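All protein chains of the complex are present and in place, except for one that has been dropped.
Chain IDs A and B follow the sequence of writing; residue 1 opens each chain.
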C-alpha cells in the first residue's frame, strides 16, 4: 500500500526540530512527490504559545509569540508548486490537556478557522482541514468539539473535507515523556468497536475520514483492529485511512525512524483491510533522505524498493 | 588490544534500526575488515515474532512474520566474500523473559539448530554458534539450557565452537527502557566469582568461550573483575573474551557511541588481564564510518589511531 500523504510536524510536541528553512522544505516536498505523496497535512497551526502563522488574534488574546516565519504561507506555496493538497490542522491551546475544558478549544478555533480561510483560502492547494485534537476512547467529550468545528470548517470552505487521527488504546499507548514503552491495561477489540461506534455516530457529517494511528497495538493485532475500523467507517459513511507511523515505538530513544519491516507489516495490514488511503507521521523526520536521522534516508530507499514490488 | 569480532544487531532489542540493504552491509563488512575484524556474530536469529531467515517452522509454530530479507544468507555470503568467521545466534522466543520457562527456549532452538545447519552449514564462513540468552548470576536455571543447546550445536556441526556473553551484575546493570543509569544493589567480586564458578562448572564442555559484557561496572573496577574472569575461564578450560561495548552507558540517550577514552580503558584492562580475544557490541551502529550516528565515524578514526600505537 502506497503512502500518499504525510503530516508536517509544525508545531511539534515531542519530535526535536530540524531547523529547516525554505530551501530545505522545498527539497523535502520534491522528495515526497518522488514517492507518490500528494497530500501534506500541517499537524497543528499552533500549540500553546507557539504558532505557525502571524495571527494577531492568537498573539493578543492568548499571548502567543510572533512566529519568525509564516509556515502556513510557506507550505501552501510549496503545495501549490508541487501540485499537492494541503490540509490545515487546527490550533491547540493546551487548555484541554490542562483543565479538561474543551469549550476553550472550540472558541479559539472558531476564530482561527475564519481567519485562516480568509487569509489563505485562495490557494489552489488548500484542500481540507485536519481536526487536530488527538483523542482516544476516553475522550468522548470531544464529540461535540469535532462536530462543531468540523461543520464550521466545511461551511466556510464550501464543503472541503475534514479528518481526524485518533489513537487506539493499545499496549503502546504511553506518554512520550514516560520511561516506559508499554502498559498492561489495554482496550479489547469489543470495547474498541463499541466506544468508537458511539464516537463515529456523534461526528457523522462533520468528519469525512478517520485515520487511526497504527502504532499503539502489536503487529499481530493489526488485522483484527483494522477490520473493525473499516467496518465502522463504512457503517458511518467515512473514508478509512491509516496513519502509518514511520517512527519506532519499541525503542528506548523516543523516537527514531522505524525498521522498514515493521512499516511494511502495517501497510500490508491496511491493504488487506481495504483501507482507502495511507498517510504517515511523518515523512520529514523519519523517511526523508535529508532527515537529520540518517536512518530515515535508508528507510526511504527500502520503501522505494518496496514500491517497485507493488 | 585489537577488536577482532563484532556482533551484528539483527534482530535488535533496543537499538533503533538503520534500514540498511545489501549495499550498506557489504560496505560495512569492508569497514570492519579494514580494522582487523575477522569474526561477525549475528546476535540472535529471531526475537519473538521477528526472525532473520524464512523459517517455516517458526512462522507456522510461533506465528513469526515472514522476513523481507534472508539476513542469515546475506551475512554468510558477505562473510564468505570477506573471509570472515560467522557465528550464528540462537532464537529468543521471549517466553523465558515473560514466564521464566527456559524449557520453551530449549525446545524451539533444538529445531532451529537443525534447520539452520541443514540450510546454511555448507558456507565456509559458518564457524560457530552464539548461545544468545543473555544471563547474569541470577539466571542459574540457564545452566541446563546452555549445556543442552551448546552440546547440540557442537554435535550437528562437527564440533564448531560456541560462546556466551553474560553480564556482570554491576551498578550499570539497569534496563535500557528504565529512566535510570545505575543502581545501588551490586554484586561483590567474591559473590561474582562464587556464582560464576558454579555456572562455568555446569556448562563445561558445551561452551568454548565466555565474553562478559564490559559495560556494567565502573572503569576502575575493570582490573579486579577481569582478573577473576580470566582465572575462572582458565580453571574451566574456556577461552576468555571481552565484549567491549562501543556504546555509552553513562548518558541519558540510550544509546549513542561511547567516548573513545572509555573504550580504550576497557580494552587496556582486557589486555592487562591476558584476555584471548576482544569483540564488540557493536560495530555497525557505534564504530562504523557509515553509521547513522556520526560520532561512530569519529570513534572509528580515533580507534584507528590507537591501533597504530599498539
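Here is the rule we go by: a residue touches a chain if its C-beta (ideal position, glycine included) is under 8 Å from a C-beta of that chain, and two chains touch if they have at least 3 such contacts.
Being a predicted model, the structure only gives us computed values, none of them experimental.
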Of B:158, B:180 or B:308, the residue in touch with the unshown chain: B:180
Contact with the hidden chain (one of B:5, B:46, B:215 or B:257): B:257
Candidate in contact with the missing chain, chosen from A:56, A:176 or A:307: A:176
Interface with the unshown chain - residue positions in subunit A: 12, 14-21, 24, 49-50, 63, 65, 67-68, 176-179, 253-255, 291-292, 294
Sites on subunit B contacted by the missing partner chain, in the whole complex: 179-181, 219-220, 248, 251-253, 256-261, 264-265, 293-295, 298-299, 301-302, 305
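Here is the rule we go by: only the chains that are shown with their structure count from here on.
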Magnitude of the superposing rotation for subunit A and subunit B (Cα, nearest 5°): 120
Distance from subunit B to subunit A - Cα centre to Cα centre, in angstrom: 39
